[in-house]
Each structure stands twice: as structure tokens, then as C-alpha cells.
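What you see is the complex with one protein chain gone and the rest in place.
Read from first to last, the chains carry the letters A and B; within each, the first residue is number 1.
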Amino acid sequence: MSQHGGTIAIPQEARAPAARGRRGAIDSRLAALLLFLPPALMLFTLFVVLPIGEAAWYSGFNWNGFGKPTRWIGLDNYRFVFDSRGFGTAFKNNLLIIVVSLTIQLPLALALALILAERFRGSVALRMLFFLPYVLAEIATGLIFSFIYDGNYGLLASIYRAFGAEAPHLLASTQTSMLAILIVVVWKYFGFHMMLFIAALQGMDRNLVEAARIDGASRWQVLRYVVIPLLYPTIKLSIFFAVVGSLQLFDLVMPLTRGGPADSSNTMVSFLYNHGVSRMRVGYGSAIGVILFVICVTFAFTYKRWFMRNE
Amino acid sequence: MGYLRTLALGAAGLLLAAGSATAQTTVKWLHIEQNPTQVKIWEEVARKFEAQNTGVKVEMQFLENEAYKAKLPTILQSRDRPHILYSWAGGVLKAQIEADVLEDMTAGVGAYKDNLSAGAVAAFTVGGKLYGLPYNVSQVGFMYNKDLFAKAGVDGSKVKSWDDLLDAVKKLKAAGVTPIAVGGGDKWPLHFYWTHLAVRLGGKPAFEAALKGQDGGFEGEVFQKSGELMKQLVDLEPFQTGFLGFKNQQALGFFGDGKAAMNLAISHHSATQRALAADKKGIAEDKLGWIDFPMPAGGKGQLTDTLGGVNGWLVTKGAPKEAVAFLKFFVSDEVQRALAAQNFIIPTFKGSEAALSAAFMQNVAKNIAASNYHQNFYDQDLGPSVGRVVNDAVAEIAGGSMTPKQAAKAIQDAFKQGN
Partner (left out) sequence: MSDALAPRRPLDLMPLYKAVFLGVVALLVIVPLLATVLGGFKSLGELRTNPFGLPETWEWENYTGILFSQRYWQLLWNSLVIATLTVVLTLIVASMAAFVFAHIHFFGSSMLLSYLTMGLLFPAATAILPLFIKVRDLGLLDSYLGVALPQVAFSLAMSILLLRRFFKDLPHELLEAALVDGCSYIDFFRHVTLPLSRPILATVGTITFVHSWNSYLLPLVMLNSDSMYPWPLGIMIYQGEFSAEWHLILAFITLTILPTFLLFILAQKHIVAGLTAGAVKG
């Protein structure tokens, strides 16, 4: 198949195929359309769209998953969800994760990116090192930290023992379980945000920075008035990912605390799993799913409208 | 591109291979037993059965206790589900029967069931039909470390009332010994305290009334008092540090290591603690004592009432008939005696309990035989969803995040909602 895209005089014989080709082109378009599009649409509709619709439907029933749903209870499941203390805690925890991501993780990532965006000995190695936690599976990270936090054998315990104190069982107390999880969240994801910022910094127009420097601006002033404003798009993107990621958090919670003790460290997804899936309360779990869906979609739409103008 | 295609074909081929049928009958047996010595005996039984029944293979699969309870609902929905399942009977069994996932084995077992204790068989009979074969009964009570008690100057045989227990806890703490090890992370070890108090305070009448919704149901006086008494204990801080993060096996290991004086355990956990201790030896027979759950002042329950379990094996729908045959083989005099001799179970086969070697296990067997009211664990008896709420609520009392009143209300609310 010739790939030359240049201008070549099209001989007479080729024109005829071109005329025939137009109809042929429409036929081939149709063929491509009918062959290429349906698989994606079918898979997507079957496994993504329909389930959400079904979640809305199932949420009106009290059903344990066997046979067909028969006990219609209307909006009662939603009432149960909103009344339950566990869900309120889970929602608050999700908000907490978002806040921590924005106030601690983001600045940390930014600071590291500013330092590591320059090329110097070991900068690439350090970048890779900081990105590594992001690549590891959440489940493995959770297990590693459940070891570190272990009151008897953990690293934390050893440090305390070295000072002659008894280690706190972080994961076993309702007060500190969430703190423990937040630390792991920051540990795991700061590298990702750092890489985003590095990419943005490296693509940034150096002239603006130089110009400011030449004008006598100090390092901090350059940072505050030139660099960060230029990074706004990336910062917004980073926030978007932090929020979306937090709403989905599950794999980290399970190995660390399973949402406990006493539902204190649940996220909405782990709450869904513990109270919906594990107990096979399909209606109840679906209601939680629908609520989560509404939250995600609302956030995505409002965020895109207010802050971003991408697609 | 070419190799992508090959990969896809290879993957497809794999799927076909995985799905191909095997010539012999496989009986899939899912269990939760941690103790390797006991598992080994079971394996020998399985091999013996295979030898006597050519063409049959018995495949054992293990899931840890909590993981088992959490996954069971989804496991039961799968086509590929195990044929033999572990069960605590109660409301969970009833829910499973209603969901039509269990095999009615009345015919398959026939008159064989007359060899087993009537009470145990009754636990697995619903609507006149037999759904499971019981193999073990158990009682909940305090197992204690005689040496540690002696160190604190506590006489285990004198702990009879609830106040005696609180006293003992105070004395142990004064002697620098952790009074009680508990697996708070799993929650159900904590619910023993609350439920046993309820059994002591109200006995059978209170429970049956609550089931009918009388006297305020589970919000009633008996159950609120249970929470309050439990809170008395919790306020003394008798548990090991970080108890809310300990799984039951870890707590048993802690006890087996001699780090705590007591553990409110299911009787056969006396054997489990041995396997889970760091030195794999745990607390020896002669150093292990047993205290029946104490009676609080004003308790209307009988001293002979017991809280405990009846454990058995269920067969899922569509299982090969060899599954029931294997169960009959497993719950037989010979096997029961072998297990009892090592104090792994309190047998259900009539007469096998003579093989029990440990004094306190024999004691427990007598207790259960004498009991008129053997209450099954609430978290199993009340059904899958309500049961878990009981666990959640009691764990919150222990953690201090719920008052006894709130806990009782939460349970009553869940009970009204149903499963």
C-alpha cells in the first residue's frame, strides 16, 4: 500500500476509480462504522451504563441478590443510608482526604517539582524514586504500611521503643485510624502530582522567568507572581485528580483498617463494600452507589464548567 | 500486531483448557480451620474416603473466618461454588435455605442422624428437613492462664458472679498482668460479652420475647443492662493495648504466648491457641483453666444456660451425592473420637465425647448436655445482616463510641428492618 502523501499527478485511469471511489468510499465508511463502533458501544453500555441504571432500579428494593428483587421499599434505602452514622463518617473521611491532598500533598509535590525540574546529578533518579510509590499497587502499599503501623512488630513501634515509650496502635483507635490512612495516601500519590508539575514546568516558557529575574525580582517573587500563575492549569488538573482519586479510595483502606475500628476509617466505597457487598444488601449498596455516582458527576460537571475549559 | 493476535489466541486456548471437564467427581470442601494438626487429620479422613470410593476426589479449600463470612454471600451465587460449607446454623442458615442454595439432605442422611445428638440435629433442621450435619458443639466461657492467675492471687474457681470477675480484673491489673485478650478487630469476640450477659440476665424468655418484639425488643431492659454491665468491664480497661486492631487469631496467639490472663473463648479455641502461639505450644492442658461465664446480680437466667455454637457442614444445591456420603463418613464415631481426643471438638456423635481428654473440655461437654437453653451466637442466629449490626454495635460500646442505650437501639432498628 503506497504511503506517499505528496502531490502526484493522478493519471486518467486512477480518476475513474476515484469516481467509483466516492461511492466506494461511502460504502467503506459504512463498513468501518458498522464494524468498528458497535463492540465499544456494546461493551460500554452493557458493563458501564446499564449497571448504573440498574443500581438506580435495585436501590428501591430490599434484596439479597438471589432470584429477582421482590420487596419494593421505595426511597427507604436512601433514608437508611443518610440516617446511618457510618455513611456520614465515610463522607466526612472522603472530604478529609481531599482537604489533605490539597493542603499537604499538593504543596509538597509542587515544592519537589520545582527542585527536581532542573537537571542535576541524581534529579532523574530522584524523580523515579518519588514516582515509584504511585506505580505500586494500592493493596501492596496498604499491607506494607499495616506492617509499619503494627503495634508490636512495626517500624513505628520500634522507633517508639528506642525512646523507651510504648507505641500507639494507630490502626486500632478510632481517633487515629484516619490519620494513619491519610499518611499513606500522601506517601502514595505525591509522586504522581510531582510528575505532572515537572512536565508543566519543563514545558513552561523560560523567557518569562528570565525577564522577571532580570527585572530584579527575588526568587520568591518570581515563584509567586510568574511561575505559579503559569501553573494554574496543571494545579487545577492536579486538584481534579486528587478529588476523583479520593472518591474512589478503597484498595488502600482494606489492608490497613478494613474501614474500622467501628467504621471510623471508611471511605464511601469501602462503606459500600462492607455494608452492601459483604452483607449482600443489593438495594442498600446500590443506593450508596447511586449517591456516589451523583456526587462524582456533579463534581465533574461543576468543576469542568467553572475551572476548566478543556475539550 | 502479529504477536498480539497470538497472545489473544493463546489466552482463548487457556480459557478452553480451564473449562474442560474432568473425568472424576470432585467434592469441593470449604472450611475455616486454622489449626494445622486438625487440618491434617481431616486430610487423612479425606484420603481414606477417596480410597474407599474410587473416582471421587475430595478437594479442601481454606478461607479465614472473617474472610469466609464476608465472601460467603458472593460465593453462594457462583456456579462454581464449593459443595460442602461450614455453618453456624441459626438465622444465617435460614437465609441460605430461603435463597434456595442448599441441598435438602433428609433423604441422603436417612436414619444416620439418630446417631447424633438430637439438639444438634435440631439446629440444622428447618421445616422438618435436614440441611446440614452437625459435627461440633461448643460453649463460650473464659479460658484462663493458671500461672498468671496465681501471680495475681486470683482463684479462678471462685469467680462466680459478675462482680467477682470485675474484682479479678482489678487484681490482675494491679499485678501488672493484662487481664483479657480479645480480638476486637473481628468484632464478634466482643459481642460474646454482651450476648452472654443478655443470656444471664434474661435467659430464654427474654430472647424469645425480643424476637417477637415484646418488651421493647432488643431495646428492652435486659439488653440495655447487658450493655451497661459490659461498659463497667470496658471502663476498667481490661483488654490488651490496641485490642480493636487485633484479629481473633492474633488475640488467641497473644493469650497462647502467656501475655494475657483470660480470653472469652469458644471452647475449642483452647486448642487453637496452641497453634497460634509463637512457640507453637501455647498454654498446656494442665495450665489452662475454665470459668463459666459469671452471673450478674439479679440475673434471671439459669446457671445452666449456655452460649455457644452448633457447628456443622452444609451441602450446596447441585453438589454430587458423594458430598453427603463424605459428610456421613466425616461425622462418624471413629473420626469424632480422633478429634475429641485432641480436644478439637466436642463431638455430636453419641458416645464419642468419652474420648475427650482435657478436663475442662469434658466439663464443657457436661455443661452443654445439662443445658436447657443453648443460645446460638447472636451474630449467626439473628441472620446475616442483623447479626453484623450486633457485632458493630457491641464493638462500639467497647471502643467507647456508642452508649449501651444507642447500641441496643441500633440493634433493635436493624432487627425491625430485617435481613
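The rule we apply is simple: a contact is a pair of C-beta atoms (placed from the backbone, for glycine too) under 8 Å apart; a residue touches a chain by one contact, two chains touch by 3 or more.
Everything numeric here is computed off the predicted structure, so don't read it as measured data.
Enquirer: Among the options B:Ser226, B:Gln250 or B:Gln412, which residue touches the chain absent from this view?
Expert: The one listed residue touching the chain not shown is B:Gln250.
Enquirer: Just name the one of A:Leu179, A:Leu223 or A:Leu247 that touches the chain not displayed here.
Expert: Of these options, the touching residue for the absent chain is A:Leu247.
Enquirer: If the missing chain were put back, which residues of subunit B would it touch?
Expert: Those residues of subunit B that touch the unshown chain are 1, 4, 7-8, 11, 14-15, 18, 34, 61-64, 66-67, 71, 74-75, 77-81, 247, 249-250, 253, 276, 278.
Enquirer: What subunit A residues would touch the chain not displayed?
Expert: Residues in contact with the chain left out: 1-5, 10, 14, 17-18, 20-21, 24-25, 27-29, 31-33, 35-37, 39-41, 43-44, 46-52, 54-55, 58, 65, 108, 111-112, 115-116, 126, 128-140, 143-145, 147-148, 150, 152-155, 158, 187, 192, 195-196, 199, 213, 216, 219, 237, 241, 247-248, 250-251, 254-255, 269, 272-273, 276-277, 282, 285-286, 289-290, 292-293, 296-297, 300, 311.
Basically, only the chains that are shown with their structure count from here on.
Enquirer: Would you kindly tell me how far, in whole Å, the mean C-alpha position of subunit B lies from that of subunit A?
Expert: That pair's centroid distance is 40 Å.
Enquirer: Write out the stretch or stretches of subunit A touching subunit B in their complex.
Expert: Residues in contact with subunit B: 62, 64-67, 80, 151, 166, 169, 171-174, 257-258, 260-264, 277-281.
Enquirer: Along subunit B, where are the residues that touch subunit A in the complex?
Expert: For this pair, the touching residues of subunit B are 69-71, 73-74, 77, 95, 99-101, 184-185, 241-246, 384-385, 388, 392, 395-396, 399, 401-402, 417-419.
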